[in-house]
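Just one protein chain is left out here, and the rest sit where they should.
Just so it is clear, A and B label the chains in written order, and each chain counts residues from 1 on its own.
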Amino acid sequence: MAEHKILTEFEGIKDSRSLKTYLKHGGYQALAKAFQKKPEEIVALVKESGLRGRGGAGFPTGLKWSFIPAHIKERYLLCNNDEGEPGTFKDRYILELSPHMLIEGMIISAFAIGAHKAYIYTRCEFYEEIKWMNEAIDEAYKAGYLGKNILGSGFDFDLDHYIGAGAYICGEETGLISSLEGKKGQPKVKPPFPAVAGYLGKPTIVNNTETLAVVPWIVNHGASAYKAIGTEKSAGTKLFCISGPVKKPGVYEVPLGYPLKDFIEKEAGGLRDGVELKGVIPGGLSAPVLLPEEVEKVTLDYESMASFKSMLGSGAIIVIPKTQCMVELLKVTLDFYHHESCGQCTPCREGTGWLANIMKTVMQAKAKEDCYDKMYEVASHMEGRTICALSDAAAMPTKAIITKFKSELLNYLRRG
Amino acid sequence: MGTVETKEEVTFKLNGIDVTVPKGTTVMAAAKREKVAIPHFCWHPGLSVAGVCRFCMVKVKGRPKLEISCNLEATPGMEVDTVSDEVKDSHKWALEFHLANHPLDCPICDQAGECGLQKYYMSVGKYNSQMTEEKVLKPKALDVGDKLVLDTERCILCSRCVRFENEVTKTGGLGIFDRGDRAIIGTYGDEKITHNYQENLVDICPVGAFTSKEFRFKQRVWFLKEKSSICPGCSTGCAVSIHAKPEMETYFRVKPRYDKKVNGHWMCDKGREILSGLDKKERLENSYLQDQDEFSTCERPDMINHLNSLLSRFRGKKISLLVSAQYTNEEYERLFSFFVEKMGVRSIFQWRSKEEKLNDFDGILLRGDRNPNTRGLLDALRKFHILKEVENEFEACLTSSSDLIFAFSPLLSSSFSSFEEDLARLSKLKSCVCLFTTSYQARDYIGFNSLIPLVSFPEKTGHYTNYKGEKRELEGAYPSFIHEGFDVCELVNELDSNIKASLRA
Partner (left out) sequence: MMIFSEALKEKIRSYLERYETKRSAILPVLHEIQKEFTYIDDEHILTLEKDFGLNRVHVREVVTFYSAYLTEKPKKFRILFCDSVSCHIEGTQKVMAKIEDFMSSYKKKEKELPFSLEGVPCLGVCGGAPAMFVNEDRYLNVSCDNVEAILKKYDH
């Protein structure tokens, strides 16, 4: 899929992270262009491009930006670089290839929304990536892309890098805000939404790394060029990261709407020899698993995934081989959510623990056969009942695995 | 907080019925006003919205998901449903989740009978629990304050107590540590909460996590009667209810009542101590007459006669009143209309604590004036053309060379650090001193001419006027345990009618 290298433009290029290389390839030209426009024109441009949030929810980016109340001038832009959804490693790739692309995207986005301060929030386990990002920020400050009166535009903008401390929930935008405020990373009750009252109660836009990194391209090439890629409702390209028993696990950029089957076959080189497909989790751990027959038909875009009752999510494609025990997979899944629930909302705090506990009894051969029905019911009552989507994220894969692999789960119990 | 004061109003439908509320009101607050019960744990009208218990779900017509009503602003035309099967199912399950790791130790829990979990199980639960797995165990019976015991296993992590510490006392003494179902409420390490508002944590805890050291295991709450009163502990005059078991002739505890202009939802721990002097064993139970350096009891009519004869005997001599600021407006009115108007007494002294720091204020509720009715006393005096400032006139009374002193003692000796010293000095006066009091300690001071037992504040009707002029009623709902006790108004009425009779005669 060489024709659309937007986010992966710097793949294979030597010293790709340096400012020198970035500039050599036209870096920071979009910024100069953006400064020729009015902020609201950039918001309109991004709206028009059809860009949707690449963190998982797929909310239209330009629309999100337009929610900021005009009368409050202190605003913040936050980059969600907390990449924690199991199976996801695509934002890391942007840092590996071209942190300046993210910085440029952030300056333009901040200019568009009228923010003069931004933070990149990165998970603490990205030791190397944090260093790369910090180096790029230093370079950008030295070259005058950050700081006062950028490129003579009169626009002042500061960018800082904030490091998390090991909590999946900080990938939720208001959890991230709480964390940045120096608190437990607990999501905030909505309304108010962060665009109205976010970081320190000020209007705040939280965008995913990939979302922000694509903004320079849109400014350079125009909204219609971006919209021309992908499907009607899912514009542009997206980074998909594939893991599991395929020949070439990794991150690949394809236009939205690309068939999942082709992605596995052509991009990832197909399954490793001797591996048979049991299913695919298409959008990170929270996305309901797809069976091989569904994998044949589904395409990588928001609508197609929804029609198969799953989701595009973060674009993390996890391939499950036939040999994988689904009881174990369900246990691993639920242990994760149990570990990561922030504990604030009762249905999630108690529900994630309860589900993980039932799986423990399954593994210990202490469970009754109706335990899966109970799990299904518990999961159903965790959905749509909490401040953030972690509860749903635990419930959805649980229900999907129970529905799609019920006989295997029951056999596990009968085998004892 | 549930309600924002504005003049603008909105009308929305609550279970099909039009409800009009000020703009900014949440559905929860509106429902509470309309007496539509929406189950909730974390919401408290005196605290910020946490929105974490996820219990108060309602359905808004046309919106896909159920929503929490505590954070849902009522908007014009909104149609809210709190009773559909979908909503009821959500309530039932919210409760099931709350109980999943709850120890269900009601038989040994002091909260039983006033526990949100129990109450809601009966109103919205009544399911067969599906929770058969092992529960998370957490520390129990922790000593976290002079007044508090904490059971973290019973805690449902509603965060009311944390918000109270942050928003009301601003002491930030509590936190929720760890995360997920390991999350645990507590102080820092083994620190104790030491402020004067600890018992509010017990009040707002919807379950048995915080219990009161003072009240624990004393009585099952369903045996208690609850009557409205006003705290006499300081000049704020918090609205309270007094919980007692009349058949045991025992008062058990004081809880705050909501009074927007006076105390909001809270009261201080000092105010909870007002019951300490009300125990029967600490009360003066009978009338006493001094006779040859001994007190002997007498019947009520004998005491009336005795007082009347004193008034006759001392007619034309200097009669004084020494009055504390712990009586009701009605009592002052009755006292002064008799003594000032009828008996011509002009010599009235305020009896105040020697060590009071009148202008002290803790920034929340407790005031340095530890009398509930300083304002009422001065107002009443003014009505009878006696103009006074707040001042302790005890010394002046002692040196006033009065012949007869009717001394109306403080009813809460706890707010008078100098009470016993005052009694000692008063009893040694050459004057004839009649002491009207509730305290049994008076019997130790033999110099008094007579001791007249009074009923105390939970047992009498009337009003206090607080420091800023708010008048509040004491409902006086409990029959006095002190059967020989006098109500000041009735006592004065009798003196008055006897005087009339004697004048006629």
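Remarks
FYI, a contact is a pair of C-beta atoms (placed from the backbone, for glycine too) under 8 Å apart; a residue touches a chain by one contact, two chains touch by 3 or more.
Remember, predicted model here, so these are calculated numbers, not experimental data.
When the missing chain is restored to the complex, the residue among A:Ala136, A:Leu180, A:Ala197 or A:Ile402 that touches it is A:Leu180. Here one chain is not drawn; of A:Thr8, A:Thr88 or A:Ser234, the residue touching it is A:Thr88. Checked against the hidden chain, the listed residues B:Arg54, B:Arg179, B:Arg352 or B:Arg472 yield one contact partner: B:Arg179. Here one chain is not drawn; of A:Glu11, A:Glu48 or A:Glu125, the residue touching it is A:Glu125. Take chain A: the residues that touch the chain left off the picture are 83-89, 92, 117, 123-128, 160, 162-168, 179-185, 199-200, 241-245, 249-251, 281, 285, 316, 318-321, 324, 328-329, 332-333, 335-336, 339-340, 342. With the whole complex as reference, residues 172-179, 187-189 of chain B touch the missing chain.
Heads up, the rule we're going with is that only the chains that are shown with their structure count from here on.
Here the CA centre of chain A is 54 Å from the CA centre of chain B. Listing the residues of chain B that touch chain A in their complex gives 49-55, 57, 65-66, 68, 71, 89-90, 93-94, 96-98, 100-101, 130-131, 133-134, 136, 156-157, 176, 178-183. Interface residues of chain A facing chain B in the complex, by the touch rule stated above, are 167, 184, 189-191, 338-347, 349-354, 357-358, 360-361, 374, 377-378, 381, 384-387.
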